[in-house]
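In this view, the complex is presented without one of its protein chains, the others remaining in place.
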Amino acid sequence: MRQPAMTAAEVKDYLIEVFPQTAHLFEIDEIAPMRARVRMLTGPEHLRPGGTVSGPTLFTLADCAFYVVTLAMIGRVALTVTTNCSINFMRKPAPGALVCEARILKLGKLLSVGDATIWSEGASEPAAHAALTYAIPPRRGENVG
Amino acid sequence: MRQPAMTAAEVKDYLIEVFPQTAHLFEIDEIAPMRARVRMLTGPEHLRPGGTVSGPTLFTLADCAFYVVTLAMIGRVALTVTTNCSINFMRKPAPGALVCEARILKLGKLLSVGDATIWSEGASEPAAHAALTYAIPPRRGENVG
Amino acid sequence: MRQPAMTAAEVKDYLIEVFPQTAHLFEIDEIAPMRARVRMLTGPEHLRPGGTVSGPTLFTLADCAFYVVTLAMIGRVALTVTTNCSINFMRKPAPGALVCEARILKLGKLLSVGDATIWSEGASEPAAHAALTYAIPPRRGENVG
Partner (left out) sequence: MRQPAMTAAEVKDYLIEVFPQTAHLFEIDEIAPMRARVRMLTGPEHLRPGGTVSGPTLFTLADCAFYVVTLAMIGRVALTVTTNCSINFMRKPAPGALVCEARILKLGKLLSVGDATIWSEGASEPAAHAALTYAIPPRRGENVG
């Protein structure tokens, strides 16, 4: 299986460089071939009525974790962008840390496709599950055909 | 066609009550039967590398606008929650105001299903399109069967 | 707005050529810029328990209608393929003809993105709504970058 091109520390440094405003919310627990585990520390600004973590917060974590695993595999390509995300919200997560497992199911030249599953830290049943596609910009001079 | 249960001003007051931290980002331009138009004022915190509005910001707007149209139709049910959102990101929106048209395609007792389309203000072509489902909690004593 | 490259009759001939086994199920009612209306004639083989049209049948119609509108706009590119479809099933359609309105929201060099809405013929409320993405293969010698 294809090996990662970056370590967890390298990806974290890169996030701080390109997302200076939000990178501090995320910790990268693990990078493995085609997989990553990312942790998010939620605060009061991430809650919604009823005291549970908001949907946009869960989306943000799924999106970030899939970005992390894609970057880890292909290296520094900042303009890699989400093209599709379908997310199912299943259980309302309590305030506190969230853990997300992202995995790539297909890593092509132009698209990275996979999913991300989110749990409240310590919970056995997932809070949300997302299927994601990222577009990878062609390198200059590269012929995609 | 079923008529809205709340006006734009009533929904806005309600958003301020239940989402005090984020309600100021949104303006409700129009409520019509099964439709709403919501505007979002983006700031530097909503941008990503390249200076375009981030995916989570677009998700937040689509989610909020569909919440607005659902609330407007069914009245004050704060615990109405997103169960599914599938979003396609199509064009990178420039910084500035975003406009979102949300429409309900099915309003059942338990689910509100529809979509939301987002444009940069003044642009003719959409930046993102989302299909959404919200779950409506059963009222006390109501038998859903 | 970009104009279609093929007429309804030309697209229908092409469907018969590339999908000889299923093309007879579909009629192309209308082609317009970035839009198409396609009709499907369902038979007993398309029903499920309870006598309603099956989910896979509705998926097939949404997928075909979006293929039709994409082909109509870009011309004969048989290997254009679905990469993502998110479909919401909202009402059970009765046996008989189904009508599908497909529209393209973004027509890029590599992707066609849009949605498709399905009604039972004569019904005012939709049975299903799908968001779809098709990948368009690069032409030989074309540099996508």
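Note that the chains take the letters A, B and C in the order they are written out, and that residue 1 is the start of every chain.
Definition applied: contacts are C-beta pairs under 8 Å (C-beta built on N, C-alpha and C of every residue); 3 or more make two chains touch, one makes a residue touch a chain.
Everything numeric here is computed off the predicted structure, so don't read it as measured data.
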For the chain that's not shown, point to the residue among C:42, C:70, C:84 or C:112 touching it.
-> C:84
Which chain A residues would touch the chain omitted from the figure, given the whole complex?
-> 84, 86, 88, 90-91, 105-106, 113-115, 117, 125-126, 129-131, 133
The missing chain sits against chain B at residues 83-84, 86, 110-111, 133, 138-145
Interface residues of chain C (partner: the chain not displayed) = 18-19, 21, 44-45, 48-50, 55-56, 59-60, 63, 78-79, 81-89, 92
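Note that only the chains that are shown with their structure count from here on.
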Considering chain A as a copy of chain B, what rotation angle in degrees (nearest 5) results from a C-alpha superposition of the former onto the latter?
-> 180
How would you label the chain B and chain C contact, same or different, if same means the shared numbers make up over half of all numbers there?
-> same
What whole-number Å value describes the gap between the mean CA coordinates of chain A and chain B?
-> 23
Multi-chain contact residues (two or more partners), chain C = 84, 86, 133
